[in-house]
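A single protein chain has been removed from this complex, and every other one stays in its place.
Just so it is clear, A, B and C label the chains in written order, and each chain counts residues from 1 on its own.
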């Protein structure tokens, strides 16, 4: 941000640094979830934190997703700043009642009295052959809920900085960490700090088509853009970053320029967040569009175990390229 | 259907008749849920069925939504044809893990071996001042899930006939009954039978604009159409009936004709099913559109208790009319 | 401290003085009269939505709430008018809430099922059965982590015991020895489903006991027994020894809500329980002990009625929130506008 030396870190390290610094900075912050302590986190995100902060602040829970998320809500109301980790989005359904009916709703139904400054983190997504029950991308379930903010850090900078901002927020914030990102590396300033959580980012500027992704699909969109560049098509790639509230302004500005859009989403196509983005662009930029907006989403099938079928089910750079080519159509 | 005398029945009576006949017809059918027996059903849909079929087949459950839905799944696999009632969609979140990770997924992840012929019924929607935790419309959560079929009967005929068809289906089917519909009346042939569950219905033919609703919003869309007719605007009203799979054909045909669409949905706007419909119309009929597709959905707020605020939060005929007027724009 | 084997409170004479008797009776009478009025106002269309009345169960709130400190917290259910009044939420603010007026304790947004008052640490008013229990455990965790010697009182019905959320929460509270006083209001029915048709083990204290938690089972129609049990529980919890669970056996005199035709229980059964009306029981006892006379009861009732009339007047005169503010209070920024 301000010229401090940049170092190479993994996404996992960025998440860990973010949690560590938050706990150092603010005595009210604590981490709670399944195997965050002794085990070090399923994805090793909290490795070492138990030693540094002790079992009260790095709190292993039993397998009770509904209750420990509810406990996090109560603790937030009671003045703490909990980071609650749900191991993966797949298990978050067991806590969805607490998230929707309490975390998101208490402020409103109490007439503004009860705020819930809770931060929820969870791994999301497919791509590791863990099959039908462990490969969900349910971000749109959460993006649907008024009262929540929903983030999807796709870079090491966002992994580190969004958690900071989220912890400053007086309302519940959910962070989706795509499981395939933990091992990825990026450059990060040593003193990297908070980042805004209400803006999408243009990850690659381009003139011919807008490709929108988030979380695990950003890298795929960028890869597609590289492939398209070879064919002389200049794609703009937008990383949504924040899934609720959506940054209409950045989206609309891009589409006004490119007049075409392809939306990439690892959710199943029907009922995906990509559908919402499409509807918003239609509402706000219909007359700027030169071609139908296209979606590249996950096929309508529970994720199969074998690699070739899993790959075929998920959005891939090749499918994004195809969709862009169809969109730019006659032009190509 | 075939000229048998029609009688006036309430939606509630139609649901009851459907369940009663199903149990008479097929010994494998049984009803299970909270207060379906002694109490007669929260909405009195099963009043009298306990006396007729006994406590094994009209089975009161404890307050254990997750488990009794899972038990329904197991019973379906075991050869029964369970109708499981979740009192309202608001409590269905407690069973969503079972619905998504088991009911919808077992067939696929078992390689086609395990079918789940389960019928799930639940009341949905707002409009009765029952406030933030009891007024959800989460249909799109379910419409998002491959492996499910999702229905929203809006008429007495559909309330009676869709359940029949659902029980014949080898896969899990969810019926959403809008709570404000139970008391509504309609004409129904005494021998009314099964109805198809893969087709939307044109409830009013029109030339100027397509208005799409489902469940509790169909009557509002029709009311809006009446108001529009007075202004010389001829609206076509489509009742989706089936939310998964969506009947693209009927939707596209209508929009090809009217070249304009307004989508009505009691879900919160962001991430609503209306967004999905919009995206599909864009994908399939973009060049037929003369104006941006508009959405009339629930405002982004948990439903407030006071009537004037609840009314303002929900789609209403007046708001539909306004959206249509904006859509037909210069023409008006 | 009671073991699973006995599960009965120590017997014996509970001392009582006139002031104490007056205040207990006042709480019960106020709640009773308030809700009888609510039933009328519902009929008149002034109150809408779901309305769950506490009539018959008043001894619990009246017994427990006065023992809590201002710093303690309360987490309740949709059947919470009695809890709210006994916790000190003014009848006017409560009635205005039922009317959906801005003067309501939840700004009119919540209605009967969502009564909140953070100034009194009254955290709802939760309409998802068992949905408030994890919240209570979390409030207690926050107290423990911040070194505050507070208690969170968590109320729920017998029906909640079937929900997974109950079990997960019991385990967390007991495992982490958190300062929660669990109060299970066992009115023997969840809507139309009686306990023996919904629990394989209908002794709910025994179920809580399986979490290695201290438990007690008490006559919820006897306000003194309730109070004695609550005192034992609070002493234990305040001493930092962990949670305590009290099952309060009681009965709902009225229908579950305004829509309930009560097909599931006999008039006889209801009559038998009404014969153990907590207000009548306690009035008789206090008179027997010479602590209260006819005049006292009559004047308590008049006082309650006056308070309720004033509450209704306040609610009637209250204002409806402008429609322009529809989306207020969803996020903090907006609430702060």
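Convention: contacts are C-beta pairs under 8 Å (C-beta built on N, C-alpha and C of every residue); 3 or more make two chains touch, one makes a residue touch a chain.
Values in this document were obtained by computation on a predicted structure and should not be read as measured data.
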| item | value |
| --- | --- |
| In the full complex, displayed partners of the excluded chain | A, B, C |
| Touch with the omitted chain, as defined above, among A:27, A:205, A:312 or A:326 | A:312 |
| Contacting the left-out chain in the complete assembly, out of C:67, C:206 or C:332 | C:206 |
| Candidates A:34, A:85, A:157 or A:208 - the one touching the absent chain | A:34 |
| Residue, one of A:64, A:254 or A:327, that touches the chain absent here | A:64 |
| Contact partner of the left-out chain, one of B:19, B:44, B:58 or B:73 | B:73 |
| Residues of chain C in contact with the chain not shown | 162-168, 170-171, 174-175, 197-201, 206-207, 209-213 |
| Residues of chain A (touch criterion as defined above) contacting the omitted chain | 34-35, 37-40, 42, 60-67, 90-91, 94, 128-134, 299-302, 304-309, 312-313 |
| For chain B, the residues touching the chain missing from this view | 28, 30, 56-57, 61-62, 64, 66-80, 97-98, 101-102, 106-115, 146-147, 149, 169-171 |
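Simple rule for what comes next: only the chains that are shown with their structure count from here on.
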| item | value |
| --- | --- |
| Averaged-CA centre spacing for the pair chain C and chain A, given as whole angstrom | 41 |
| Centroid spacing, where centroids are CA-atom means, of chain B and chain C in whole angstrom | 37 |
| Rounded Å distance between chain A and chain B, as computed from the means of their C-alpha atoms | 31 |
| Residues within chain A bordering two or more other chains | 66, 97, 101, 108-109, 146-147 |
| Overlap residues in chain C, where contacts from two or more other chains coincide | 108-110, 114, 126, 128, 131, 164, 330 |
